[in-house]
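Every protein chain except one is present and positioned as in the full complex.
By written order: A and B. Residues from 1 in each chain.
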Amino acid sequence: MNSPRIPSATTGTESGSASRFTATPFVRKKERREAAAKWIFFSMAAAMVLPLLWLVSYIVVRAMPSLSLDFLLDPPLRGMTEGGIWPALVGTIYLIVVALAISTPIGVLAAIYLNEYARENWFHRVISMAVINLAGVPSIVHALFGLGAFVYAAQFGYSVISAALTLAIMTMPVVITSTREALASVPRSFREACWNVGATRWQTIKAVVLPNSVGGILTGIILEVSRTAGETAPIMFTGAVFYKAVERGDFFPYQLNDQCMALSMHLFALSTQVPGVKPSLPFATAVILLGVVLAVNATSITLRVWLRNRKKW
Amino acid sequence: MALPSLTGKSLRPARPLWAVCGEKMLELLIRFCGVSAIIFVLAIFFFVFKEAAPVLWSKNFNLTQFLCSPEWYPTSVSNVRYGVLALIVGTACVSGLAVFLAVPFSLGAAVFISEFCGPKLKEVLKIVIELLAAIPSVVWGFIGLTVTSKIVQQMTGAPVGVNILNGGIILALMCVPIIASISEDALKAVPDTYREAALALGATRWQIVYRVLLPAAKNGLLAAVLLGVGRAVGETMAVLMATGHAVNIPHGILDSVRTLTANIAAELGEAPAQSEHYRILFLTGILLFFITFVINVTADFVVRGIRQK
Partner (left out) sequence: MTTTTISNIRILSGAANCLIASLLLAGCGGKGGGTARKTTIQVKGSDTMVNVAQAWAEEYKKVSPGVAIEVSGGGSGVGIAALTKGTIDIATSSRNMKPEEIETAKKNTGKEPKEFIIGYDALGIYVHKDNPLTEITAEQIAQIYMEGGKVTKWSDIGVTIPGGAGDEIVRVSRQSSSGTYEFFREHILNKKDFKLGSRDMNGSKEVVDLVASTPTAIGYSGMGYNEPGKVKMLKVASKPGQPAVEPSVANTLDKSYPIARSLQVYSLGEPTGELKKYLEWSMSDAGQKILEACGYVPLPAAARTK
């Protein structure tokens, strides 16, 4: 090959001298291919983003007629064909709080064990595999488990607590994985320094590892909130109801052994079971659910970016 | 190990007994939580299996018929038949189509993000992927039921909008973020020296991607696709609402099908507890558990393959 080569644009160091070469057909062909490749991949990335934007904006536009503060605060009215989503919203918050209260401590401690105590051996691999599988089990199998274990075997009945326990186990891998990442990002030298002054393992974790990874752990917990809010199948058979009479703006309508409404379940019910619903109502419910989930995620992402920028090592 | 001092006592200041004991208890708790994941997986298997088990010894039940018959008549008055073949085929069709649609786009997107775009755009796209992954499945199902099914019906002239194609599109949109983000990680894991070496040989970026990166990252990419399959097979609400829910062996992508997951979701509430029908549904749960278990373990081994090289 006798054709001179132009340096790739990415290296950039000799771009000044590139003009000395004249592009041969071979080089031009290469350039064209390169540009084409870039556009192909770009369009594929765009094909992923654009439907999202289109769908979200479509849903929001369809939901417009129903979106208002009253929609948030009112219970469903007139046979669920009008009114708002208050009981479902509160129910979802209940489920999140209870599920989080159960899964966060266990998940964080499990991650501490995996990252700080466990040795790299077969047992460690088995646990990691279990975490991966726990995350991979279909949500409907979690529902079967929740029904068999909590509703029947533990005799919690159909209740907030059964549903929250099911959700907690289902979303635990999220906490474990993100906490492990956060813990692993603390440099080993920090721990060694601490051990060298005579601290025990737990003292090291408490004084050095956790304070330096609390932000990362927090992002994981926030992500878990979004998972918990969106799940439907696991709560359908363990504690979510079609309807419960709740006053407008009542903050404490449920108890742990009551069943509750939930946003995700409400959306399912509105779109499959209630006749004569105002057309914008299910869309508005979808917007609120989507809004809650995306807002929570955005918080988590912002926190992560902020922490990364602040990180000093 | 503290060094013994001249007096024979430890140099370490003595800690109160409660602190030492407390720490031991705490470490015990941590160890217990550490193995909790194993406990939970076993518990899931145990409880689902416990509910399903009695049917295995029932005289009405026949494993060959269960797996190979397309006739699903769980509540028939005259002749009860539990055949899940049509449901397995339904699951396979919808997830197959979804992965088929999702893989090119997600790999393309992953390549674009990791090789072609600037740092700002990269950040933005990664966030979009994350948000896309966060959309709840019931919202996807709702979109499938109310938005895309109408489009599918108009574009293809299919009699019913909720069919394999519709379910496949929705599931593909759900799989794309998973496959894309894991693929992107796999591409990122390829050492930069590979890229530099190829660049030094005068390869274009397209050639680098095609000849260097894809072969180098192929295990990671395969794992990404496998996890995408796992997600597609296990997805419940979206397929429940978007596939039309008909028990039949499909003849084309415009037929409606029912999947294993949707079948459980639709009938579990209906089946009288502890009845045979109820137990059969738990048995399909076990089947699903195994399918996803195998997929996840395989993906894990595939990824481990690269690390050992």
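Convention: a residue touches a chain if its C-beta (ideal position, glycine included) is under 8 Å from a C-beta of that chain, and two chains touch if they have at least 3 such contacts.
Quick caveat, the model's predicted, so the values are computed rather than measured.
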Residue among A:Met64, A:Leu77 or A:Ala153 touching the omitted chain: A:Leu77
Of A:Ala88, A:Ala110 or A:Ala269, the one touching the omitted chain in the full complex: A:Ala269
Option touching the unshown chain, where A:Ser66, A:Thr92, A:Thr166 or A:Gln259 are the choices: A:Gln259
Listed residues B:Ile44, B:Ala86, B:Val138 or B:Leu199, member touching the removed chain: B:Ala86
Given B:Gly161, B:Pro177, B:Gly228 or B:Gly285, the one touching the chain that is not displayed: B:Gly161
Contacts of chain B with the absent chain, listed as residue ranges: 70-79, 86, 149-150, 153, 159-162, 240, 244-248, 256, 258, 266-267, 269-273, 277
Where the missing chain touches chain A, by residue: 75-80, 97-98, 101, 104, 157-158, 207-208, 210-212, 214, 218, 240-247, 252-253, 255-259, 269, 272-276
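One rule holds for everything that comes next: only the chains that are shown with their structure count from here on.
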Centre-to-centre distance between chain B and chain A (centres being mean Cα positions), rounded to whole Å: 15
Parts of chain A lying in touch with chain B, wherever the complex brings them together: 5, 8, 10-11, 30-31, 33-34, 36-38, 40-45, 47-49, 51-52, 55, 58-59, 105-107, 109-110, 112-114, 117-118, 126-127, 129-134, 136-145, 147-149, 152-153, 169, 172-173, 176, 198, 200-203, 223, 226-227, 229-233, 236-237, 264-265, 267-268, 271-272, 282-283, 286, 289-290, 293-294, 297-298, 301
Of all residues in chain B, those that touch chain A in their complex: 2, 12, 23, 26-27, 29-31, 33-38, 40-41, 43-44, 47-48, 50-51, 104-109, 111-113, 115-117, 125, 127-132, 134-139, 141-143, 145-147, 173, 176-177, 180, 199, 202, 204-206, 209, 227, 230, 233-237, 241, 261, 264-265, 268-269, 273, 281-282, 285, 288-289, 292-293, 295-297, 300
